[in-house]
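Quick notes on the structure that follows.
Our next item is chain A:
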Amino acid sequence: MFSRTQSRTSRGVAVGAAVVSLSLTVSACSVANSDSAGTTAGGDVVRIVLPQEPPTLEPCDANLTSTGVVVRSNITEPLVERDPTSGELEPLLATEWEQTEPDTWTFTLREGVTFSDGTPFDAEAAAHSIDRAVNGTFGCNVEGYVFGDTELEVDAVDATHLTVTTPEPDPILPLRLSFIEIVPASASGTEKVREPVGTGPYKIEEWQAGTKLTLAANESYWGDAPAFPTAEYQWREEGTVRAAMITNGEADVATGLAPEDGLGDAGVDYPNNETTAVRATGTYAPLDDIRVRHAINYAIDRGSIVDSLFDGYAEVASQLVPDGVVGHNPDLEPWPYDPEKARSLIAEAEADGVPTDTEIRLISRTGLFPKVEETVEVVQKALEDVGLNVSIEMLDTAGSVQYQSRPYPEDTGPYLMLVQHGNQAGDAAFSVDQYMLSDGAQSTFGTDEFDAQIEAAGKEQDEGRQQAYADVFADEPDTIGQFAYIAHMTGILGLSEQVSYEPNSATGDEMRLAEMTPAG
Partner candidate 1 sequence: MLTFLRKRATTSLLPLVAVLLGVFLLARMTGDPAALYLPENATEAQKETFRTANGLDLPVWQQLLDYLGGVVRLDFGTSLRTGEPAAEMALRAFPATLQLALTTMVLAVVISIVIGSYAAYRPNSLADRLASFMSMTAASVPDFWLAITGVWIFAVMLGVLPTSGVDASMLSWVLPIATLLFRPAGVLTQVVRGAMVSALSAPYVRLARSKGADSRRVVTDHALRNAAAPALTVAGDLAVGLVNGAVVVESIFGWPGIGKLMIDSILQRDFAVLQAAVLLTAVTIFVLNVVIDLCYALLDARVRDKALV
Partner candidate 2 sequence: MSDSPLLEVRGLTKVFPVRHGGRRKELRALDGIDLDLRRGETLGLVGESGCGKSTLARTLMMLERADAGQIRFDGVDPLALRGADLLSFRRRVQMVFQDPFASLNSRMTAGEIVSEPWRTHRSMYRTSRDRAARVAELLELVGLRRGDAGKYPQEFSGGQRQRLGIARALALDPDVIICDEPVSALDLSVQAQVLNLLNELQQQLGVAYLFISHDLSVVRHVADRVVVMYLGRIVEEGGTEPTFERPLHPYSGALLSAAPSLDHSRRREQIILSGEIPSPLSPPSGCRFRTRCWRATDECATSVPPVAVDAADGSHTAECFHPLQAEDQRLAVSAS
């Protein structure tokens, strides 16, 4: 019936199809110019999918999760490293270290190590790495994280010996230095490098910005060659998509998953050293009243949050650091859930003239951890139920950072922050100094006595250190009460059948490819 015009229509479609295929061809050239060899599951490639692309692989920013997870112990290595399970320091590029003076540590370096570009590793390279990270002017992230304002004096005594001198005696200097990744002496001392050279088991093969990062085994690696000659990193924001990539056989390892991402047996959970807590600001009423802060603690039903919201993939928290960190106090009990008590505390405060009906902002960061939105909603509702006036504000990283750390913005009014703190170093000092000193970067509370107690704890070693910090954690709730701890978190890793890997508490920050082996 319409035969005559049929050809017209189909020609139109054909033209359309031609345009489509043309643009597809163009794209195949420019977007996906890599061969697809890496995407087939073979025995020699491990494919990892992360929540986000590392902005840079600069080793001195390696304490940023998205950078560190790729760089640390894969591309570059530190002098010493902390065993995430035992908490002990293990030799890596340094074979021995000792406190030769009260304020000086001497490191003996491993011999026969070369960087992946062929230059040998020596004390000069180590000194340059430390110096550039700690004393550099280009804003190394690791500097602030582990050293604060401390200036270090670093000397290469000879090719294999290195001394580091601190202004004050520092009993945990080797632990701090475990965060500094060693780069060659040729690495720029004035600006960050995007693709670093290191001594690790892998080196950067190709970084297709936005798409894929490929690492290849470093042939000149001083240790045992890793099981997978090649590692590929990709990144997807949505947890469901990362999980689906495992199910669909497109990836072997996926990080940052949540229970509802539907991974089933392919999901492996591990305690990830992160603790979620609500932190109060002390500068504004009614949060400047300890009864109100204690009421907040009574109001939150941590058990339900852990059981229902986190599907049991977490542990109710009673303090800022989990078991396994030096200073963790095993005797502390979590706050009981007692809304009645909370209400009466608030009534009490109100009777004393505390403006308990002032609006309190509950601030957190989107994507801080899976289900952060839900957690915030539960906390908000719990606080409303005991008679506080709480509003929710979910901010992006840049927005929340300004409320999180000093200098705080002015005229904020009272606010609570739902924070997640990860103690990567395994020592309470890294948590307490920031969160509990009255001038700590993320603290608004404190007393002189409590500051003194914390500082004294920091000078202790071994058993005494453990006990001193345990006391700090035990005393904080009654004397200060800045926090309402919620849970020690559990990470979920997706693992395909091709790869076997045992995640540990450091996996989120430092995922060692060398520990991955082809399955069975």
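We take it that contacts are C-beta pairs under 8 Å (C-beta built on N, C-alpha and C of every residue); 3 or more make two chains touch, one makes a residue touch a chain; residues count from 1.
The set was built so that all candidates are chains of the complex that A comes from, given by their letters.
Here the structure is a predicted model, which means the values were calculated and not measured.
Taking any copy into account, the candidate from 1 or 2 that touches chain A in the complex is 1.
In the complex of the two chains, the chain A residues touching candidate 1 come out as 2, 4-5, 8-9, 12-13, 16-17, 19-20, 23-24, 26-28, 30-32, 34-36, 39, 55-56, 63, 137-139, 141-145, 148-149, 191-192, 194, 208-211, 234-238, 240-241, 244-245, 247-248, 250, 262, 396-399, 401-402, 404-407, 434, 440-442.
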